[in-house]
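The complex appears here without one of its protein chains, the remainder shown in place.
Up next is subunit A:
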Amino acid sequence: MSFEVTGPPLVSPWMMLSMSEARNDIDETKIVIPGHSVCDAPQQFMRGHGTYVRDGEIVSSLSGVVQQLNRLLMVKTIKQRYAGEVGDVVVARVVEVQAKRWKCDVASRLHANLPLGSVLLPGGDFRRKDVEDEEKMSEFLKNGELICAEVQQVQHDGTLMLHTRNNKYGKLQQGILIKVPPHLIKKSKKHFHTLPYGMAVIIGCNGSVWVTPSLPETTLEEDGSHVHEFQIVPPDVRVTMVRIAACVRLLRDYSISIYLNSLTTCYEMSQPYEIKELAEQDTSSRLAYLIAARLLQELQQQK
């Protein structure tokens, strides 16, 4: 009986780099799949995430790498659904309008809730929401509309509570949405980035990246409400938007972490190529290799 193991359709460029080709730094005994025993002496350890106790021994419930923190054993998996944390910036899509709240899809296990009391509505910044506001909910945010919000609370069942009580959050318009696996998003202090090319990028922790001409300017009206002013996007700006979106897709396809530095590096290195060339495998693999090499070099310089 013979086995043949093949990698993902587009192999990560890290595999092309000679210094990490062998990947000898991963201890093979620490790689587990569900049902495998995690340790030989379970009495000495406490079980952590990704493990459960069966017949007195600690067993893995995830496919991943065993990590030990003092006496705590846990299994770290790479690919998993987004599990929100308080303070995360997310790009969500409204899926349902309910009584006093909107249900939003954040690519998590359960849909997130955006309560009526946690949004800035036209007609005043921080005021109590009345019956009239409740009736006009579907006018303010309709089904299918995109919003940018922050995770305010994580409930015991895993449901996320969102809020947009800030001028930088709210409805998103005039942009491109790219979905990437959440594990590729690198957590940072800032998730709203204004790029030097007259572009703004919102890198959502839930794996949704929003590319827009620039973060919309808000003007304050007499009644205290914030109104977004949108203009027609000129063709040259649209081309830049599409190039940045293509760069995000390239980073996604080659499993490279998405953060400000990797995005700007990719954008600058993609300049010699046409946008349509970035989708071709020959060009994209060559470019991904160069990006990975440069990011690795920068990482080593920082160390």
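By definition in this document, a contact is a pair of C-beta atoms (placed from the backbone, for glycine too) under 8 Å apart; a residue touches a chain by one contact, two chains touch by 3 or more; residues count from 1.
Methods note: contacts and distances are computed from a predicted model.
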### Task
Would you kindly match the missing chain to its UniProt protein name, picking from "Exosome complex component RRP46 homolog", "SWR1-complex protein 4", "PPM-type phosphatase domain-containing protein" or "Cytoplasmic tRNA 2-thiolation protein 1"?
"Exosome complex component RRP46 homolog"
### Summary
Where A:T240, A:S255, A:S270 or A:S284 are the choices, the one touching the absent chain is A:S255
### Query
Looking at A:V65, A:L146 or A:A293, which residue reaches the missing chain?
A:V65
#### Entry: Contact set of subunit A toward the excluded chain (per top definition)
1-9, 11-12, 14-15, 20, 23, 26, 28, 31, 33-37, 50, 52, 54-55, 59, 61-65, 77-81, 105, 109-111, 157, 255
